[in-house]
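Every protein chain except one is present and positioned as in the full complex.
What follows is chain A.
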Amino acid sequence: MAVQEEKLICRNVWKIFGSGAREFLVASGGSPELDALGKSGLVGAVRGVNLGVRAGEIFVIMGLSGSGKSTLVRCLSRLIEPTSGEIIFNGENLLAASDARMIEIRRHQMGMVFQNFALLPHLTVLANVAFPLEVQGVDRAAREARAQKMIELVGLAGRERFFPRELSGGQQQRVGIARSLAVEPELWFLDEPFSALDPLIRREMQDEFIRLQSVLKKTIVFITHDFDEAIRLADRIAIMKDGAIVQAGTPEELVMQPADAYVAAFTRNVAKAKVLRAASVMKSTSTAAGPTVSHRTTIADAATQFAPGFDVLAVEDETGKTIGALHRADVVDVLMRG
C-alpha cells in the first residue's frame, strides 16, 4: 500500500477548559496529568493529541461520550480554539491563520455534517443546500444548479421545495450531507452524522455513505461513538479516552493487536472475518489462478467468492496487479475463530 501524503496533521493539540488554562499548561511543562488538571478545577477535553489524516482516507475518531472526540473535531476545524498545539492543513498552520483566511479556508476547502443536522428551519431543502454558496456570493442560478446536483447525488430529487421539518431524520441528514458537499470540500468532517437516526436508517445511511465516498474520494474525518460503525467505515481508527488517543490504526490492527484492555473491550465481540482484509491473510505471490478479489475485501466478503472447484482467490491491488493468493483453508480458519 502506497503511503499517501498527509492532508491534515495534528501535533500535540491540547484543549483545556477553565480559567487560566493556558498559564496552567505552560506552568506544568506542557503535559499535565489528568489528576493535576482536575485538582485545579480545569477540564482537559483534548490532551496532547497527535494524528495525521491522509488524502482520500476515512479517518474515524471513536470514543464514548465525554471522551473529547467532539471537542477534537472542533479543534481540527478551529470551531474551538485549542489551548496549544499545531493543526497543519495542506502545509498551513490553521491556528496561525487570520480570521479572514479561516473564512476563506472554510468556504472553499472544508465541509461539515452535524449530529442533529443543523438545517436552517426557514429555508427549503434547495435553499439549505445552496446556502454555503449563497454566503460566498455565488449567483442564484449557479448555486441552485449546483445544489440541485447535490440533492440528486444524495437521492432527494423531488423534495427540493420541502422544508426540513417535513422530512424524516434520515432525509434531513441527507440534506446536511448534500449541503456540506455543495462547496466541493477537500476535507470533510462528519460529527456523529448517523447517531441521531434509528438503527435501520443508520445502516442504510452508512451504505449510502460508502457509496458516496467511492465516487467522491474525499479526505474524511468521521466521529462516532459506535465501534461497529467505525469498523465498517474506517480506513483507520483512533480510539479516544479522557481526551487522549489510546490507539490509532487500521481496524485490523485494532482488532488483532489491541493496545490495552480498554481497546480490547471494544474489539472482543467483533467478528474477525468482518475486519480482516484479504491483504493480511493472503500469501504473497505475483501469480495466482482463480477468481480475483481486491486486497481491501474483508474475509467475510471474500468467503462468498470461492467458486466451486477453486481453493484459491487471486488478490489484486488498486492497479489490478496480482499481489497474492487467498487460500480457502486460511479463510475458513479466520471464519471459525469468530
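Keep in mind that, in the parts below, a contact is a pair of C-beta atoms (placed from the backbone, for glycine too) under 8 Å apart; a residue touches a chain by one contact, two chains touch by 3 or more; residues count from 1.
Quick note on the criterion: contacts and distances are computed from a predicted model.
Look at the chain that isn't drawn here: its UniProt entry, checked against "Sodium:pantothenate symporter", "Cytochrome oxidase subunit III", "Pyruvate ferredoxin oxidoreductase alpha subunit" or "ABC transporter permease subunit", names it "ABC transporter permease subunit". Within the complete assembly, A:R161 is the residue of A:K39, A:R161 or A:K283 that touches the hidden chain. Summarising the interface, chain A meets the missing chain with residues 74, 77, 79, 102-108, 110-112, 114-118, 120-124, 127, 131-132, 134-136, 161, 163, 165, 183, 189.
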